[in-house]
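Here the complex is missing one protein chain, while the rest keep their positions.
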Amino acid sequence: MSSIKKVVLAYSGGLDTSVIVKWLQENYDCEVVTFTADIGQGEEVEPARAKAQALGVKQIYIDDLREEFVRDFVFPMFRANTIYEGEYLLGTSIARPLIAKRLIEIANEVGADAISHGATGKGNDQVRFELGAYALKPGIKVIAPWREWDLTSRETLMTYCEKHNIPVDFNKKKKSPYSMDANLLHISYEGGVLENPWTEAEDDMWRWSVSPEAAPDVATYIDLTYEKGDAVAINGERLSPATILARLNELGGANGVGRLDIVENRYVGMKSRGCYETPGGTILLKAHRAIESITLDREVAHLKDSLMPRYAEMIYNGYWWSPERKMLQTAIDESQQFVNGEVRVKLYKGAVHVVGRRSADSLFDEKVATFEDDAGAYNQKDAEGFIKLNALRMRIAANKGRSLF
Amino acid sequence: MSSIKKVVLAYSGGLDTSVIVKWLQENYDCEVVTFTADIGQGEEVEPARAKAQALGVKQIYIDDLREEFVRDFVFPMFRANTIYEGEYLLGTSIARPLIAKRLIEIANEVGADAISHGATGKGNDQVRFELGAYALKPGIKVIAPWREWDLTSRETLMTYCEKHNIPVDFNKKKKSPYSMDANLLHISYEGGVLENPWTEAEDDMWRWSVSPEAAPDVATYIDLTYEKGDAVAINGERLSPATILARLNELGGANGVGRLDIVENRYVGMKSRGCYETPGGTILLKAHRAIESITLDREVAHLKDSLMPRYAEMIYNGYWWSPERKMLQTAIDESQQFVNGEVRVKLYKGAVHVVGRRSADSLFDEKVATFEDDAGAYNQKDAEGFIKLNALRMRIAANKGRSLF
Amino acid sequence: MSSIKKVVLAYSGGLDTSVIVKWLQENYDCEVVTFTADIGQGEEVEPARAKAQALGVKQIYIDDLREEFVRDFVFPMFRANTIYEGEYLLGTSIARPLIAKRLIEIANEVGADAISHGATGKGNDQVRFELGAYALKPGIKVIAPWREWDLTSRETLMTYCEKHNIPVDFNKKKKSPYSMDANLLHISYEGGVLENPWTEAEDDMWRWSVSPEAAPDVATYIDLTYEKGDAVAINGERLSPATILARLNELGGANGVGRLDIVENRYVGMKSRGCYETPGGTILLKAHRAIESITLDREVAHLKDSLMPRYAEMIYNGYWWSPERKMLQTAIDESQQFVNGEVRVKLYKGAVHVVGRRSADSLFDEKVATFEDDAGAYNQKDAEGFIKLNALRMRIAANKGRSLF
Partner (left out) sequence: MSSIKKVVLAYSGGLDTSVIVKWLQENYDCEVVTFTADIGQGEEVEPARAKAQALGVKQIYIDDLREEFVRDFVFPMFRANTIYEGEYLLGTSIARPLIAKRLIEIANEVGADAISHGATGKGNDQVRFELGAYALKPGIKVIAPWREWDLTSRETLMTYCEKHNIPVDFNKKKKSPYSMDANLLHISYEGGVLENPWTEAEDDMWRWSVSPEAAPDVATYIDLTYEKGDAVAINGERLSPATILARLNELGGANGVGRLDIVENRYVGMKSRGCYETPGGTILLKAHRAIESITLDREVAHLKDSLMPRYAEMIYNGYWWSPERKMLQTAIDESQQFVNGEVRVKLYKGAVHVVGRRSADSLFDEKVATFEDDAGAYNQKDAEGFIKLNALRMRIAANKGRSLF
């Protein structure tokens, strides 16, 4: 194989990436540097240190990236009301560019010439990791063991572990029949019975939220404060980005909010069925649209809506670190200047209901909108000319005999 | 005023349009033809006949348009997964072009030279009625009394009624503090306390749905069958378009589904707060996306998503009867050829959850998507070249020193 | 009429706007402040002073806005490669927001409560002036005499002049059978024989360019230098924005470059035939695309192309002073960071040919692009995976029996 000297591996501490450590050492005869990040997946990251050490790793990076994740990735994305294919809040997609960035930063620090990850060759994550890495460090080598090795079944993997003395029981999560991914924004489930899209997800699969049926019989109301398009406070309490999202996850999860069951189109060309829990994100999307509804100009809002699907594609497909995403982000951020104010939402048994919104920057003009006497704020006669000129091209066409039936 | 001889009025049978009958007779010295349609608003239309007769109307049209409404307007719109400003299902907007069409058809039948309606000069409906009318009959005159007369307060209106012997109590609906509009797709509420967007809607405002809190403690499951993008059966029972929508309204309403509280941007330039109940439509939107998720090609789905906001604008702004809407509809309809199959949804206390979807035309390929051995259906090594070439432009840029940070 | 005290009039010094001065004084009994701008229309503006004085005007503004016009309006527009309806370079449209802005600035300075202009009620310019004015000063009154008065024929206008002692011969331009508009970017012609779109424009109509037939038999080569998307030098000589455009107008005009004859769609709903001479702009559009072709990322370029038609609409329709234009401009400007370098163009008998482009920020990578041995810069085998995965969704569909014929 190629002459790689040092590789930085995105290391979860789980079985698969532990095998990868050994496999890299063995097959590439290179030093492995591990990088483990806390992005809010809800598992301790510190234990990864001992595990890596046991595998002979000398340079071990363990970072708490939760605030950076929410501040620089999740929040910018929510400014655009981003949804992929009408449903998916991009919980997995948005975490990958941060990991890619840190892998490259560490590669630069330790003088590594390659990075590696544990994503399979069928999924979107390999694309997201690698596009980010190449964009940030064009000469980097990427080793994707799942596309290379022959440990493709559970059995061969276990045999490999035995042979190399890798403890096989240290990752309890893997007892789940599902392939899962979690971070502060969401947890996802794929595989197992979900591979038949007609089969309903089993109730005990869900981990972050109670079922709507088990949620409280009394609704929870929340007031969310927004500044320049970002949530900054809950019920008046100012909180850091990661804290806000964590708090909303708790509140949403307790009310059965944020479960999603979809079939999505992967960038690599196949459809796949996934279940997601995004309690906080589900609230944020609704609330952000609500605060925009009174503070954003109509045409700006519509322009954003028309750009959103492409922006979502960029993130889903792994182009966070691209000039086109940066270009769109500039426009989106510019639009958020006046997106300030408060939104009141009601959480109840799996649903989020917006019930109120107010802002010092509101463009809602009660004097104009009222059904009561508006004291001349709006001249109804203007509407006639407005309609007549908007109709002109169609009247001319109809006069020329064109029919719309 | 102008020399109008005969005018067709969109007549609800309510107080306002009754006043308009009289006012048209008096001010335009013309014959008034009334047109009252059952589009599923949930009120008897037949009583409008006696009321119109009492006002001296000789030509009275009373039509049941429910099937046409759902088949030719609601369903084509739902094929596009249409939502205005991320939330609104366009319940009012989609009914107007049908009314406009019938007004013009009747005008042609009775030889009228004008049409008239009871929409105010501040709203979207005047635009929708009039753009449709002009597009379908370019020489038609439009009389919009609310933009002309001086009966702008409840008092002047009442005085007018007294003077002209118009019974003022025959419209019980108007006792509501809200301005309402209803058809088979939805009922809407504006005005009153809603004019403050921070004030939560009162619970007794809602008419079509129970509150989520009052909904059953046990979820309702529904199987919806789709053919070419349209729902054709519920739980295996084949039903007409209007019947399907009516049935879904019942099922949704009973489960607290479809309530919406938003601030929207009107075409005439102001923001307004509206509350909507769209029980069946809310189910249809989710279910249609779900059946598309397994039957639609990815790029077709994304193209549809990117066109949708503009399509929604066209309908909201009143351009149903326009060549651009027709052009988009052609593309949307073309895309629905294989959108066949079944979707299982769960209704529970205000939320709609998709739990399964299946189709003989499914593009979900279990053999390719599986986490298990795929027997060579997908070559993971292909992913490397895919990523490398997709990254090439960004690598070249990075090599030239461009930074994305 | 209303209680207007002081009005700022966009005053050309020509007959029509001179009549307007008098008409405003007479009909609104208000003070008229005139504003005349040099935006490169090619006529002296100073004579407007004496004419205004003769009409009793006391506050007279005469501004040279050429540099501001090109720097803040023309150049930002060209960064987007803006063309309306595939042909029109928006020469008239882009000057109006500047006039609107100065009208409002002057209104603020002199304490005027209204502005006025000489645009007709059929055209786009009224919209551009007034939308700008309302956006910048929402309480301003606008007086558009052509929509109000009865001086709608040449005869009534002449009678009015006679009656009010307005010298009728002081505007030689009006002897032309065409309605014309000029500024540093272009000169336009409408009306007269052009009202039949089948009739070829007469050769003596064109004023800024020689006919291609009369152009030199030897081509003219120009090197244009770009910085951040703006032209900054011609043949190595650094020049101000207005000077560059003026110079390019000369060079283009001398070579018959920039004539255009189109039928366009006005915002007010009708089609109109217009002829335009935009010599410098025609060169700038070609050259800007050429410098972008080597310095812009592919996806950024495509994103710009997809946004351009909407951006062009905004400018054409009069929404320069709008938040949505500002939002798009932010993105466009962001994209121009590396649009630096040189373009060589050849002007010859009516055509502009790009013949070379180079840049220190070029993304053209000869090593990768070459047909010769690329020394491993590009691995041709990557293409197989790239194609296979891009084809996957279509192969699955074909496998399921879907046909594309």
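To keep things simple, chains are lettered A, B and C as they appear, and every chain counts its residues starting from 1.
Throughout what follows, a residue touches a chain if its C-beta (ideal position, glycine included) is under 8 Å from a C-beta of that chain, and two chains touch if they have at least 3 such contacts.
Please read these numbers as outputs of a predicted model, since none were measured by experiment.
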item: Shown chains touched by the chain that is not drawn here; value: A, B, C
item: From C:54, C:110, C:201 or C:254, residue that would touch the chain that is not displayed; value: C:201
item: Option touching the unshown chain, where A:195, A:333 or A:384 are the choices; value: A:384
item: Contacts of subunit B with the absent chain, listed as residue ranges; value: 265, 268-270, 297, 299-300, 302-303, 310, 319, 322-324, 326-328, 330-331, 334-335, 389-393, 396
item: Footprint left on subunit A by the chain that the document does not show; value: 297-299, 338, 361-363, 365, 368, 378-379, 381-386, 388-390, 392-394, 396-397, 399-400, 402
item: Residues of subunit C in contact with the chain not shown; value: 81, 85-87, 120-122, 126-127, 130-131, 134-139, 144, 146-147, 152-153, 179, 190-191, 195-201, 212-213, 217, 219, 259, 261-265, 268-273, 289-290, 293-294, 298, 301-302, 305-306, 309-310, 313, 321-323, 326, 344, 348-351, 353-358, 362-366, 368-371, 373-374, 378, 380-384, 386-388, 390-391, 394-399, 402, 404
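Basically, only the chains that are shown with their structure count from here on.
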item: Farthest-lying chain, centroid of Cα atoms versus that of subunit B; value: C
item: Rounded Å distance, subunit B centre to subunit C centre (Cα mean); value: 40
item: For subunit A paired with subunit B, centre-to-centre distance based on mean C-alpha positions, whole Å; value: 31
item: Residues of subunit C touching at least two other chains; value: 297, 299, 389-390, 392-393, 396
